[in-house]
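Here the complex is missing one protein chain, while the rest keep their positions.
This part shows chain A:
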Amino acid sequence: MPLWLDLLIRVVAVMAAFLVLPLVVGQAEHKVMAHMQGRLGPMYAGGFHGWAQLVADGVKFVQKEDVTPRDADRVVFRLAPIVALFPYLVVLLMVPLGPGGLVAQSLDIGLFLVLAVLGIGVVAVLMSAWSSANKYSLLGGVRGAAQLLGYELPLVLSAASVAMAAGTLSLPGIVEAWRPWWLIWQAPAALVFFIAGLAEIRRPPFDMPIADSELVFGYMTEYTGLRFAFFLLAEYVGIVVIAALTTVLFLGGWHGPNPDQLGWLWTMLKVFALSFVIIWIRVSYPRLREDQLQRLCWLILVPTALAQLVLTVAVKSLT
């Protein structure tokens, strides 16, 4: 296969995943929330089980007027949704689906790149918050920045633990080195990573920056129509990305029966199972208050991640 064709197929595949997976997760969220909370609304559109709800949402977003506040910083305001979406696209390039190079772009330091790029999301939050010229937006953005900066630390530390265990920073390499007993050995890191990941994508119960009962909608208050849909898309891609990273780092990615043929299936199954858990957590837990949120990060997650690092080194040097 010529190089350009190979490259083209990979890029097209990632773009397709980027556009399809968030919609699947979005549809799943509608249905799961409807069932868990007895909501009738999402079950109505289109007849059978409300299958057309997502289409209706899309049509609604396209129809809405594109409003930019008069006092807003227009350039920054319009750039922010794109900056919010971009890091997740780069991360999706790195996620390995199956063995034997079933990954869009394999790098030796893929894990490091993923963590570095995820950090750019904070800039998008601050951009949208400030440029909206709205005090609720600004408050939400400042909360968001404090949250994202804080939770980046346990995220990086717990990822470092699994990288040390595997002895490589390459994502396919980590899956290659993974063994089932790591589920126990790396369990604290996996929990810390998953919780910090939830906070990184600002999903409930970590949605203090967009707390709708006090800040209208935080840094997204002034956004309408397609630009708002971009932020929503970023949120759903974020779910996929965090689920995929947890799968790859801690749940063994493509490991399962017959990984050579069915590896991609196991990866996707694990990603969807974790996405379901993320939605489940949203409908189960109340929102954490700002001080509780910071306390959880600094007094529980960071020490746990550090202790896990020590444990990893101890086990690694003994075996």
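Worth pointing out:
Just so we're on the same page, a contact is a pair of C-beta atoms (placed from the backbone, for glycine too) under 8 Å apart; a residue touches a chain by one contact, two chains touch by 3 or more; residues count from 1.
Here is the rule we use: contacts and distances are computed from a predicted model.
Hidden from the displayed complex is a chain whose UniProt protein name, among "Carbon-monoxide dehydrogenase medium subunit", "NADH-quinone oxidoreductase subunit J", "ATP synthase gamma chain" or "Sugar ABC transporter permease", is "NADH-quinone oxidoreductase subunit J". Across A:A28, A:L89 or A:V142, the residue that sits in touch with the chain not pictured is A:V142. From the options A:L115, A:L215 or A:L288, the residue with contact to the unseen chain in the full assembly is A:L115.
Interface note: of A:L23, A:M43 or A:A133, the residue touching the hidden chain in the full complex is A:A133.
Those residues of chain A that touch the chain absent from the view are 71-73, 76, 107-109, 112-113, 115-117, 119-120, 122-123, 126-127, 129-131, 133, 138, 141-142, 145-146, 148-149, 152, 156, 169.
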